[in-house]
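A single protein chain has been omitted; all remaining protein chains appear in their positions.
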Amino acid sequence: MVKIEAYRSDAENQWCPGCPNFGILAALKNALVNLGKKPEEVCLVSGIGQAAKMPHYLKCNFFNGLHGRTLPVAVAINVVNPELITIVVTGDGDCYGEGGNHFLHNIRRNPNITLIVHNNQIYGLTKGQASPTTEAEDKTRLQFEGVELEPLQPLAIALLHGCSFVARGYAGDFKHLSNLLVEAISFKGFSYVDVIQPCISWGTHSVSWYREKIYKLPQEYNPRDKEEALKKSAEWGDRIPIGIIYRDDKPHRLFGDYFRKNIFDGKLTELGCPPQRLIAEMIERYR
Amino acid sequence: MVKIEAYRSDAENQWCPGCPNFGILAALKNALVNLGKKPEEVCLVSGIGQAAKMPHYLKCNFFNGLHGRTLPVAVAINVVNPELITIVVTGDGDCYGEGGNHFLHNIRRNPNITLIVHNNQIYGLTKGQASPTTEAEDKTRLQFEGVELEPLQPLAIALLHGCSFVARGYAGDFKHLSNLLVEAISFKGFSYVDVIQPCISWGTHSVSWYREKIYKLPQEYNPRDKEEALKKSAEWGDRIPIGIIYRDDKPHRLFGDYFRKNIFDGKLTELGCPPQRLIAEMIERYR
Amino acid sequence: MIDISTIVSGAAGQGIHTIGYMLAKTASEAGYHVFSWQEYESRIRGGSNSYRIRISDKPVNAPLGKADIFMSLDRESKAKHLPLLKTDGILVDEEERGERVITVPFSAIAQRDFGNKLFANTVAVGALTAVLGIELASLKKVISHEFAGKGGEIVSKNLSAAAEGYKLAKRDCEGRCPWTLTKREQRYYLISGNEALALGASAAGCRFMVAYPMTPSTGIITFLSKHKDELKIFTEQAEDEIAAVNMAIGASYAGARAMTASSGGGFALMVEGISLAGMTETPLVIILAQRPAPATGLPTRTEQGDLLFAINAGHGEFPKIVFAPSDPKDAFHKIVRAFNLADKYQTPAIIMTDQFLADSYFTVENFELDKMVSKSCLVNPDKIQNYKRFQLNDTGISPRLFPGQSQHLVCCDSDEHDEYGHITEDLELRKRMVEKRLKKYELLRKEMRPPEEYHISDAGAIFVSWGSSRNAVLEVVDVLRENGAKVGAIHFTELWPLPEYEFPPEKNYYTVESNATGQLGKLLRSDYGVKVKGTINRYDGLPLDQEYIRERFENG
Partner (left out) sequence: MIDISTIVSGAAGQGIHTIGYMLAKTASEAGYHVFSWQEYESRIRGGSNSYRIRISDKPVNAPLGKADIFMSLDRESKAKHLPLLKTDGILVDEEERGERVITVPFSAIAQRDFGNKLFANTVAVGALTAVLGIELASLKKVISHEFAGKGGEIVSKNLSAAAEGYKLAKRDCEGRCPWTLTKREQRYYLISGNEALALGASAAGCRFMVAYPMTPSTGIITFLSKHKDELKIFTEQAEDEIAAVNMAIGASYAGARAMTASSGGGFALMVEGISLAGMTETPLVIILAQRPAPATGLPTRTEQGDLLFAINAGHGEFPKIVFAPSDPKDAFHKIVRAFNLADKYQTPAIIMTDQFLADSYFTVENFELDKMVSKSCLVNPDKIQNYKRFQLNDTGISPRLFPGQSQHLVCCDSDEHDEYGHITEDLELRKRMVEKRLKKYELLRKEMRPPEEYHISDAGAIFVSWGSSRNAVLEVVDVLRENGAKVGAIHFTELWPLPEYEFPPEKNYYTVESNATGQLGKLLRSDYGVKVKGTINRYDGLPLDQEYIRERFENG
């Protein structure tokens, strides 16, 4: 049995006191413990931003790389070592802004990883510029007259490109989020959770603005209905649904399947160098 | 009256003889002539690829930039000189692969430009690798065992992000395409035409494969219905629709509207340097 | 000579920036030279930051390590930064009492007398003003001005809070604080590197600024966005740096002066675009605000680690301009020059700053607005018959028009092209196009200004430096000369192409750089054949200062 203490990190937390990021951290730790995963079985991948500092605050393997470049790193880790639980923790700027192209194309790859986006609708670490999810008209520390672009629809994009686990969480609901993450992490395939995470320093909405609108998808909601899911993913106004918006448990092609089925089914680290006679033989073909 | 000869270029055409790209070229020239636009009123922007060589083959202003970076260049030209008819001519690799992030975010900007994608579902110039629109399982000169990713849905992405002119054309239907381009170019806002353009050198399908499946959207089709449009954009199998899939003529915020309405409504090139006393006055505030 | 250093330290979010800036403004209002710089952590709240203010009757504009006056807003920061207080310095503190301590319970007063802890910072500025011996009137003027937008009540409460802090400190100061800064007639500009660059760009006619946020460059687009109505400049936050550089190139092709700004990582993403500007001969200005690297490094600290990277940025061979201004005044004028030269030579120009220069406030005595020429080098379309955008000629500078300007078509290609801008596979033409582009490099080289010389004629040892470290270097020269050492300095702000310059022979040269590998030193060797005797390097994220340089020089 893994205990929550196993995930305790000694690194000093640099988030603002009271930031909902702490809720996501707690929920993630709890989910990993509930899944019985040991820190050494887990690898977090992040970019740059406030959200991306997460890996420092729970003890496990991590690669905290460049701004926007989380998914390529994570997908490659998953190819090399499919046994590692590979989880991307990223921000709305990191994932949808600088990293937009990787978001788009890695959904198509369907790697067996989990993507958690701390969506605070703002660039937190750089002090409050609009992110791709900031709403039109919202005023920020750079868009003084209000944002002129319509917000990105990342959940819909994921749905359209065959992502078979699409969910929305809320940083302020520990239990709900933790359960969501348990489902996401244990899902086989690309599982994607966009977590509403109000930024109390630069956010364009207050915590209560979110709290009042958020509701849990009801029991009757059928997450297997893609059309319904597309509608739910667009619901952002008076009411904002959280929960599993879409889930398809049918087996899908996973990234790397051809390789695993036909070439080698294991960790690439086990392979070492090819036998010298294989190389010699291949060179011989040039003679 | 502008004549078609006005658009005749002396540059040697480097496309493969018989390539459907010639059809797009002819349709574009025809559309510009029908619109009565002179070459100096038009600016084509392209990246790198076979499609992207287009600007050399019709006489007008052009900026043939880097692979994948067409939209940022075009959007900026449109900001500086809103009077120029700015048209992006690009390939599926250029626009959706390397340029994916710009595609995503420039739809959100809604600049007043036209985007024409020569979609041959392949990387032509680099000799036949999969592009984001190549279908899963198709074999190419790099994906020897078949593509493992599901194709991108660029039309659906555009529809989801408020693009108000989304169309699909076919390089083999001169008249239909030319009309489509007339509509697109004269549309106010971001108009997007994905043109099916079989590649006869590396394509994974023959010209007849496409020809048999393509049909024109019927008269009764209502391009104002977004839900219907989303469905049509996904229709790619036994039958492939061409025509205006979605069109919304209601006025929308255009990129740069704040600037034009509140700061300056004209070509930025007319502004020159600000009066020295303005700068002097602003500096004075630091004293 | 008056030369007083104050350090205010505290956690992010506590307001040391407000205190420091208000104090700097107050000293400036009193007619003194002020120099202030900040060092802060990459977080929004918490940690330990510091704001440092140096006040003088001479234009010093350089950091110093040690302080005469120290104040801290929390214990952690106090523990961290108190060692920087000189042994005979004055501590201003909320609680502590002692021989060299001025005790003013800011927070308690703010809460008790003004009903809100928010006023604590103003009480603190009042206290510091008293300690420095500046008249309260100067501070009052600053408060009235700074809070003007917030309504009469806020202004008057702040005025009272300042007066209260002033009064309490004044009492304690008796016989302890040796300083009196009586009001002087002079008035200098107090401006930061980022502000000067933004204003300079605008003065040069920049009408299009696009960037993706990245510390410490973000202030530039923020400033321009805030003032876009007045300055008539189009600003846009791009989706990434690649978009930013390509948008700037597009805007410039279309005929507007355009720029972008970033730091090392974002600049790295622009490198392909720089090569594009080189090939299409499109003027482009990029501000590279350096911070310690590699990769994300120390996002809020300072370094000069990207010199060789910037000079060699971009695949292939093409002319490029690299400037590194030394202070805000230089930054203001240099960016105008960068726009002019980029325009004249139709090629990219990079302005290198660093977090130190970007964020610090320097005193400027005057700007030379009247000497400033800003002229665009577009040709007259009416005089042209057969327009060739890339015409081959003696200078390599072809006639530039913009699309839509006239009936002439403006065609640009990232491939090798013919004189009209059409793609070519003619290899003989390729050769001539390469030569055409490199001819511009030769002409550019002649435009570059030689380095600044400081006391070099009688000097045996000469410091060689570049960019933002100028004032620290000149100061160490002064200090060492006062102590009888025959030293001098040669300072570069125009770094590529390197200006034609003869290094005086038979001298011992020491490079002084905020990096670890001595990048300027390598350039000196490859371009001037100068071999340096020693290198003084700093790479802990803090700016160079005269004490640091002096210690390494004397003991190194």
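In order of appearance the chains are A, B and C, and numbering begins at 1 in each one.
Methods note: contacts are C-beta pairs under 8 Å (C-beta built on N, C-alpha and C of every residue); 3 or more make two chains touch, one makes a residue touch a chain.
These figures come from a predicted structure and were not determined experimentally.
*Asks:* For the chain that's been dropped from view, list the shown partners it touches.
*Replies:* A, B, C
*Asks:* If I consider the whole complex, including the chain that's not displayed, which of C:D68, C:D306 or C:D330 touches that chain?
*Replies:* Touching the chain that is not displayed is residue C:D306.
*Asks:* Please pick, from C:G264, C:P283 or C:G488, the residue that touches the omitted chain in the full complex.
*Replies:* Selected residue, touching the omitted chain: C:G264.
*Asks:* Which one touches the absent chain: B:P39, B:P72 or B:G100?
*Replies:* B:G100
*Asks:* Which chain C residues touch the hidden chain?
*Replies:* Within chain C, the residues touching the omitted chain are 41-42, 47, 242, 264-265, 267-269, 271-272, 275-276, 278-280, 290, 292-299, 301, 303, 305-306, 308-309, 311-318, 413-416, 425, 427-428, 430-431, 434-435, 438, 515-517, 522-523, 525-526, 529, 531, 539-542.
*Asks:* By the contact definition given up top, give the residues of chain A that touch the hidden chain.
*Replies:* 11, 14, 38-41, 43, 45, 48, 53, 55-56, 59-66, 69, 71-77, 79-81, 83-84, 101-102, 104-105, 256, 259, 262-264, 267-269, 271-274, 276, 278-280, 282-283, 286-287
*Asks:* Could I get the residues of chain B that touch the absent chain, sorted low to high?
*Replies:* 14-17, 48, 50, 65-68, 97-98, 100, 123-127, 129-130, 132, 141-144, 201-202
Everything below uses one rule, namely that only the chains that are shown with their structure count from here on.
*Asks:* Busiest chain-chain interface by contact pairs, anyone?
*Replies:* The chain pair sharing the largest number of C-beta contacts is B-C.
*Asks:* Measuring centre to centre with CA averages, how many angstrom lie between chain A and chain B?
*Replies:* Computed value for the inter-centroid distance: 32 Å.
*Asks:* Using mean CA coordinates as chain centres, what's the chain A-chain C distance in Å?
*Replies:* 37
*Asks:* Which whole number of Å gives the spacing of the CA centres of chain B and chain C?
*Replies:* Going by mean C-alpha positions, chain B sits 41 Å from chain C.
*Asks:* For chain C, write out the residues touching at least two other chains, lowest number first.
*Replies:* 239-240
*Asks:* Using the touch definition from the top, which residues of chain B touch two or more other chains?
*Replies:* 101, 104-105, 262
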